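The complex appears here minus one protein chain, its other protein chains still in place.
Entry: chain A
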Amino acid sequence: MSSAQLEIQLIASLVAIACAIPGTFLVLRKMAMISDAISHSILPGIVIGFFITQDLNSPLLILLAAVTGIITVILVEYIQKTGLVKEDTAIGLVFPALFSIGVIMIAKNANDVHLDVDAVLLGELAFAPFDRLIISGVDVGPKSLWIIGTILLITIGLLFAFFKELKVSTFDTGLAASLGFSPVAIHYGLMTVSSVTTVGAFDAVGAILVVALMIAPAATSYLLTNELKRMLIYAICFGVFSAISGYWVAHWLDASIAGSITTMLGFLFLAVYLFAPNKGVIAVLYLERQQRTEVSLLTFLLHLKNHTEERERHVNHLNEHINWQKVRSKTVLDLAHKNNMIQLDKNIVSLTEKGEDFTSQAIDYIITNQDSKIEHMKDDFFLFRG
């Protein structure tokens, strides 16, 4: 692996981490769209900054672009506050307007410079290692590595300092405000970090990959965990994994790196969406089937408990009485048998002691709906897992 290859992967991974952190909170705040808006509407900020500094990596340019990002957020909120349109409409009004201002400015003035709309939108990671940072004659590495590294350090610092404030204001704005943690300040802090990250990363990876790296890893990890810290860690891992694997896919297919990374993010999401242990599509289907069987089991046990007459408890009678298909009756019968809840005596079915017990507890639960009563039954049965 050449040092340029290594540098590209390093830059992509740092961008992925820097995006996953604000991205997690954007997803939880249902603000995924705003990152899209920011990533496009910073264009006029970049163009103006470029006219002033003539340098795509100047800190002033980053600052101006970040300010444009914040202006976007303020405009969106202002339009939304009029109560005339919803948030998504407001976003759809603001960012195309700002973006086209940027496009017009480029077309009018920057024809001959290294700044075109394609580069902004798609970026080109492959070129990132060529733009070196030279300090007093010494080559210290690619410029974008330093830019995104600095942004990432600041982001991590802020995350550690304000984790609890971010959490409470995201979960419960009202409580946060009443405790004195200004949700407005935290909101704009998060927006600033998102804007600065977008600007810092766009030159290397392009605006579209920035949005993908903010939203997809967070959305994926949301399916896998019930804890905020883990959600952050998983999101970071997914981002870095997609960045590195995407790089190698691009290498083998000789394709765009940003495109491959985005594709990897998509695949990862799809895989988790299908196979996640609790919230995944397959798990949900399986759980539903399991629950249906257990409801049937309970119906069956209740029938046995209610009827002392042998006639009602004859195997043949059960089939027609409960009116199930053969297959289903057999599954249920087997399940009850396996759990030692019923016994068969000359084709007459009756409840065992365990079966009696289980049935009364279950009825109790259904009537009182008190979870504590069945806490100990939960390991055995899906039905009671809420």
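What we mean here is this: contacts are C-beta pairs under 8 Å (C-beta built on N, C-alpha and C of every residue); 3 or more make two chains touch, one makes a residue touch a chain; residues count from 1.
In this section, contacts and distances are computed from a predicted model.
Can you tell which of "Alpha-D-ribose 1-methylphosphonate 5-phosphate C-P lyase", "Metal ABC transporter ATP-binding protein", "2-amino-4-ketopentanoate thiolase beta subunit" or "Succinate dehydrogenase" UniProt lists for the chain that's not drawn?
Protein name of the absent chain (UniProt record): "Metal ABC transporter ATP-binding protein".
Using the definition of touch stated at the top, determine which of A:Thr72, A:Ser144 or A:Thr170 touches the missing chain.
Looking across A:Thr72, A:Ser144 or A:Thr170, the contact with the absent chain belongs to A:Thr170.
Of the residues A:Gln5, A:Ser100 or A:Thr225, I need the one that contacts the missing chain.
With A:Gln5, A:Ser100 or A:Thr225 as choices, the missing chain is touched by A:Thr225.
Provide the residue numbers of chain A that touch the chain removed from this figure.
28, 81-83, 161-165, 167-168, 170-175, 177-181, 222, 225-228, 230-231, 369, 371-372, 375, 386
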